[in-house]
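A single protein chain has been omitted from the complex, and every remaining protein chain is retained in its original position.
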Amino acid sequence: MQKKLLPVMSILMIAAFVLAACAAPAAPATEAPVEPAAPAEAATEVPPAAPATGEVYYLNFKPEVAETYAKIADAYKAETGNTLKVVTAAAGTYEQTLKSEIAKSDAPVLFQINGPIGYQAWKDYTADLKDTELYQHLADKNLAVTDNGGVYGIPYVVEGYGIIVNKAIFDKYFAMDNAMVKSLEEINNFETLKAVVEDMTANKDALGIEGVFCSTSLKPGEDWRWQTHLMNLPVFYEWRDNNIDIASDATKDFQFQYSDNYKNIFDLYIQNSTTSSKLLGSKSVDDSMAEFALGQCAMVQNGNWAWGQINGVQGNTVKPEDVKFLPIYTGMPGEEKQSINVGTENFFAINSQASPEKQKLAADFIYWLFSSPTGKKFVTNDLKFIAPFDTFAENEKPTDPLAKEVIRYVSNTDLFNVAWAFVKFPNQTFKNDFGAALLKYAQGNMSWDDVKNLVVTEWASEYGK
Amino acid sequence: MKKSIRENIVYILVLFLAILFLSPIFIVFMNSFKGRFFISDTPFALPNAQTFVGLENYTSGIVKTGFLPALGYSLFITIFSVGTIVLFTSMTAWCITRVKSRLSSFIYYLLVFSMIVPFQMVMFTMSKMANILHLDNPIGIIVLYLGFGAGLSVFIFSGFIKTIPREIEEAATIDGCNPIQTFFLIVFPILRPIAITVAILNTMWIWNDYLLPYLTIGSNYKTIPIAVQYLQGGYGSKDMGAMMALLVLAIIPIVIFYLTSQKHIIKGVAAGAVKG
Partner (left out) sequence: MQKMPKRYYAFFTLPTLIAFVVAFFIPLLLGIYLSFTTFTTVTNSRWAGVSNYVRAFSEDNNFINATIFTVKFAIVSVILINILAFGLALLLTRKMRGENGFRTVFFMPNLIGGIVLGYIWLLIINGILINFGVDITYSATYGFWGLVVLMNWQMVGYMMIIYIAGILAIPTEIIEAAKIDGASGWQTLKNITFPLVMPAITICTFLTLANSFKLFDQNLSLTAGAPGRESSMLALDIFNTFYGRNGYEGIGQAKAVIFFLFVALIVLLQLRFSRKSELES
């Protein structure tokens, strides 16, 4: 046995070398390769000493588009010679990852903050971007994160979320004799929504679905649709109805006035679902979107970024023309005029502690991405971002069904938008704890009153931390 | 006759337990061939015509997580760290065991003390040190593992060396060998069995280690445990099927290692415990 060990070890060592060597190209380069910036036009020319190629290290927030960034990096390298290194944080771990990466000597130069609250946390690292090219092209300068005249976050994508519906299943329902309504337009408030959903649940076998709503994913890290997006509605309404200026400090008080409205829609989600309410703690967003794609449910709350997930499921049965948005109704008076929720919580920030050269490279990169023909194509077709910059012509907006829906709702001036108030939620701990409480409520282990109390208490105690 | 009936009952009991023990691995293996939506809800069901997807999960799992590079890094880091540890800690253990002085005792107790300290105590500061000293790459991490593994390895080596008679070494010195020659030509070969024990214990630790590589090299280089955890963390396309396949793939190397050197492992575990 001992004699055999040596050759076995040698083979393993050789195997290790080979695999590590194969892996080397996959590992991003940490040194700037010294190459001529322009493709070799005249081989006899001495490569320019000055703008040697550099590296932009971007910490990406969106796992859905992580693979696209690899392609963007290739294209960026081909066009400018600069390397784009993209690291994607796993869902729910962005803050954590950013914290640990930013302290390193090779820190990300480009990252994102989620709005004014994120800015407070990362103030020491955000550079002033008001002189950058990209900022000049921001269509609505009010959207940026500002402080005393400086610009510290540039929004890079406008997104909308609501209840995504599969019209084909609804059409089947409308065709039934005693259907409550005959068209999607008739569903314009909570009462109607509830009646229709419950009727559909009663008829789910005839409709060929496992539940009206897809799983309400409450797995830790996967619950952001409820603790953030859905929660946006009661927060928005409370601040609107009490004339609270969302930019001011008054947002530190929150009474969860409309907690019953939240409960209305949340109960509807979990009681008319493909999955029993006790099992939601193991469900992820991915599970929900897959259920929708496979036609197992008729509705799922999510945003236009989810189109890629729906489309990418093998065996998906949902046709693009059947995918529509419904606003999220919660039983508020006047909600017939309520639209979906459109806004942004993704702001580019550049690391002020990085060297000026690196900062410039980062600014150049984001400008390239949102203004060059190659970059814009990626933004529109692959990242599918609705970009808030005037560099995009009308025909350069994404054409996926959900993006079109967002644009449709935004253009409908009859309806009022539910702005993204959640950019002022206290912090990630609050959101996580709220999500955990929702899970317990769904499992029947916590009363709604206790959930409400937790929200109010934690909002106050976590605000400003 | 009564005795053999009892023996048979015991045998069947043990056999049953053994099968029970192996079943989790078998269940994962079985599920790795099922379609991704048929796993979570019915993990105990055998794949049937509808749910069987062949090697699809393996191919998608390997691609999604970059399993092959992860395997490469795990192999590289484990093999070289273990080699480094065995070499340097045996040297240190011999030196401080043979040269009795206050310094030697101090070093010994310091190293042994480190075995009790939980990783969380130093994880943050160590990752910062690693970053400052540019040790946060697959080669630098070997230094980290040497520092961390020194305690246990020196402890085990010392225990063994104490039982080696000094006459052989003294004879070598009289013959004119310097300490280096004495160690490498005379002592090290004698240490072989215990060195194998140390190598095996360190291999099992380093191969399966998650937190240390995650905090130091995780953003750039993934080892197998990091790759598995990353798949779970979301990455936009969490896929139960790929996860199952990945779990199987993660187990295979260590099982192969085990089956080829199992006698040594078991002997080593027992020996290590006795010395302790």
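As written, the chains take the letters A and B, and residue 1 is the first residue of each chain.
Here, contacts are C-beta pairs under 8 Å (C-beta built on N, C-alpha and C of every residue); 3 or more make two chains touch, one makes a residue touch a chain.
Bear in mind the structure is a predicted one, so any value in this text is a computation, not a measurement.
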item	value
Touching residue (missing chain; options B:46, B:63 or B:121)	B:121
Of A:355, A:381, A:399 or A:445, the one touching the omitted chain in the full complex	A:445
Residue of B:156, B:198 or B:250 touching the missing chain in the full complex	B:250
Residues in subunit B touching the chain absent from view	7, 10-11, 13-15, 17-18, 21-22, 24-25, 27-28, 31, 39-44, 88-89, 91-92, 94-96, 98-100, 107, 110-111, 114, 116-126, 128-130, 133, 135, 143-148, 150, 154, 166, 169-170, 173, 178-180, 182-183, 204, 207-211, 224-225, 228-229, 232, 243-244, 247, 250-251, 254-255, 257-258, 262, 265-266, 269-271, 273-274, 276
Contacts of subunit A with the absent chain, listed as residue ranges	95-96, 99-100, 103, 121, 218-221, 276, 278-279, 281-282, 427-429, 433, 436-437, 439-440, 443, 445, 465
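FYI, only the chains that are shown with their structure count from here on.
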item	value
Distance between chain centroids, defined by C-alpha means - subunit A, subunit B (Å)	38
In the complex, subunit A residues that touch subunit B	1-2, 4-5, 8-9, 12-13, 15-23, 26-28, 30, 62-66, 87-88, 90-93, 97, 100-101, 103-105, 221-222, 282, 284, 286, 290, 294, 309, 312
Touch list for subunit B against partner subunit A, complex	37, 40, 66, 68-69, 71-73, 75-76, 79, 127-128, 131-132, 134, 136, 138, 192, 196, 215, 219-221, 230, 233-239, 260-261, 263-264
